[in-house]
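Only one protein chain is missing; all other protein chains are in place.
Chain lettering (A and B) follows the sequence in which the chains are written, and residue indices restart at 1 in each chain.
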Amino acid sequence: MSSGSNGARRIASVLRPSIANPGVCRSCQEKTLGRRSYAAAATNTAEISSSPSSTTAFPVIKPSYTINAGVLLSRPPQITRDLTPFEKAYFFYQKRLNERLALPFTKYFYFKRGTPADEDWKRKIRERQTAARDIGKYNAYADDAWNDELLVGAAESEPDHQVEMLVQDAEATVNATSQDTSKKEEIPRPFSRMTEADQQGDMKSLNRALQRTLYLFVQSKDGYWKLPSSPIEKEETLRLAVERTLAQSAGVNMNTWLVGFHPVGHHVYNFKKPRLDEANGIEHRGEKTFYIKGRIMTGQADLTVNTQGLKDFKWLAKEEIPKFVGLTYYSNIKNMLADR
Amino acid sequence: MAASESSRYLARSLPRAFVPSVRPQGFCVRRNASDQASSRSPAVDLGELESTGALLPGASESEAVKSFDPAALAKGRKKQLPRSRYQFRSPKYDRGPLHPHRPPPPSDPSSRLYVPGPFSLPRVDQTYQSSVASDILTLCYVHNPPGFKPPQKSARLRTWDDSSPYHKNRPLRGPRGGDVLRLLRKPITFNNIPKIERITIHSYVKQAAQENSGWLHVAGMAVQAISNSRVETFKSKTSVATWGIVPGRDTVSVKAELRGENMLHFFGKMVDIVMPRIKDWDGVKGSSGDSSGNITFGLEPENVALFPEIEVNYDMYPPKMIPGCHITIHTTAKTDKDARLLLSAMGIPFYGKMVN
């Protein structure tokens, strides 16, 4: 039985590699295919190197694809991300646990006895029963210290609320210890995490979606959206081509940094029907675009001077991209994009 | 089972073997588990989950939820529950695995060894995760074409030439010019991107041996204040005749070792607040490092006093007793070059000749 099944399997495996089998997941199949081709390549090179008569190790093949250089220009996140509800609850609970387990606050190392700051501190402690300001009213040494869980709808675990408590505490200290009681000191609150561009839905602004990585997309003259790219010219490295592309498409009014010299991803576009070039006898099958990663430091894209006929540009976060680009294009570029 | 499966394969693949493939073989749209998930509409995904959760803001606001008050409930109870019903106290001693009364694991909040935390998501960590790590991965990528075989390197340990019969069964010799085997630098891939592992703050106070132990106490308080963690003290291992320090007798140094959240907060405030305020400072020397990815630099006493934790009660420290310290940043990089790449991406400036 076993031998029979083995035989059948062997035949199946012989027949399988030519066509994608739905029984095997595609990525695995590609991997095995790729491995096979690598192995074949390795044996080829080994043969070539073993025979000294062959002069060209890499035979020159006329490219049937146009090679493009693309740039994945991104603006990294500017602010910390919003916490998930679980993280908020977890951090808050750990803070209250810490209240019980850490050494008590050494007050007299920070406030000299009898000074106004000391009096102020005592008054505040009487009020909130603990040294920390961001855990609400909770006394870790009292009889009901076990009651350390927040009830539904409590605001104490929200970071905004905690920051507000800190600022209010600072204001109270300033007002209590200052000499003239007439004017109230205002400590500036942190800026909003949403900007004007977010509220207006301005996708051209670099000041939007501060928590996310934004990517520069341009609209070509045919109306479809893509990452900036252009064909590589003769005697030009990928990096140089990318720098040229950036200058030609989005202008020079940007302070950018290209990360390394290697592409981070590629996209292959096949024409529906191969175009035959009579002059050279080359069959153009499509385009291959290789993307180098870039970071924008300052400046803004400017399409008024572009030489590629681009119509529009947008700074998009990862989950907004599928709305603008095709499914195939997105599936090719999405692994280059950061999650956040 | 196996036979039926293979025959199924056979039945499937036989007819297809003779059908010419329509699609070009080189290109096929990749479909992975991730894009299957993303291609489905979020409504379908969320439909499987509960619409309300205890953690979500719009949680169920029923009458039972509103009126729930555990403290009042406990007060209203006439008879208290026996202590053993709600309170577990870990044994004070660990008496080995065969003892019937075992302490809970350290991760259990009732354990005596439990350390709560983390309390926040540090900013430094978020920067690292969102932009620094991927940039380092891109920068350190080395492309090898298919079929590339790395040149054979000679063995790191030398063998003995069998010139003497005594060479038989001897262990291998170390490299020439020293017995130290340097760390091997493996190509940086997605799972070994350099990151900060721990930070050590170390302060050697020679006056602790010469004058009194007050110096050590002040140094310990200062280091504890800037690092959020308790310090350890150490005795001198070496003899320093000019300072009158005898090994094994004089306690001369304090050390704090930071990991995790404490480390990230310390790193953040050191880079963002303290370093820019140091007068006439052009960065960390490029020749610093132990050639295996750990970078050390020193802070003078006046620089340590710039930390906001010391500034806030500067008067409480006796004058001129704030210590200087050495700060070692241990990274998972295997060479100093990688470590410097990481640290300069995180905001530490380097100057001078870069030595690997």
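The rule is short, and it goes like this: contacts are C-beta pairs under 8 Å (C-beta built on N, C-alpha and C of every residue); 3 or more make two chains touch, one makes a residue touch a chain.
In this text, contacts and distances are computed from a predicted model.
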(Q) Name the omitted chain as UniProt records it, choosing among "Ribosomal protein bL31m N-terminal domain-containing protein", "Prefoldin subunit 6", "DNA replication complex GINS protein PSF2" or "Ribonuclease P protein subunit p14-like isoform X1". (A) "Ribosomal protein bL31m N-terminal domain-containing protein"
**Q.** Identified contact with the non-displayed chain, of B:Pro70, B:Pro187 or B:Pro308
**A.** B:Pro308
Q) Of the listed residues B:Asn192, B:Ser229 or B:Thr332, which contacts the missing chain in the full complex? A) B:Ser229
Q) Given the contact definition stated above, which residue among A:Pro76, A:Gly136 or A:Pro159 touches the chain not shown here? A) A:Pro159
Q: With the missing chain put back, which residues of chain B would touch it? List them for me.
A: 90-98, 103, 111-113, 115, 119-120, 122-123, 224-226, 228-230, 261-262, 265, 268-269, 271-273, 275-277, 281-283, 308-309, 312-313, 347, 349
Q.
By the contact criterion defined above, which parts of chain A meet the unshown chain? Give residue numbers in ascending order.
A. 79-80, 95, 98, 101-106, 110-111, 121, 131-134, 159, 162-163, 166-167, 169-170, 173, 187-188, 190-191, 255
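Heads up, the rule we're going with is that only the chains that are shown with their structure count from here on.
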Q) Quick one: chain A and chain B, Cα centre-to-centre, how many Å? A) 22
Q: Write out the stretch or stretches of chain B touching chain A in their complex.
A: 2-3, 6-7, 9-10, 12-14, 16-17, 19, 21, 24, 26-32, 35, 38, 53-57, 59, 61, 65, 68-71, 74, 86, 109, 114-121, 123, 126, 129-131, 134-135, 138-139, 141, 143, 146-147, 149, 221, 312-313, 316
(Q) List the residues on chain A that touch chain B in their complex, please. (A) 1-2, 4-5, 8-9, 11-12, 15-16, 18-23, 26-27, 30, 37-38, 41-42, 44-45, 76-77, 80-81, 83, 85-89, 91, 94-95, 97-98, 101-102, 109-110, 144, 146-147, 149, 151-153, 213, 259-260, 262, 264, 268, 270, 293, 295, 322, 328, 331-332, 334, 338, 340
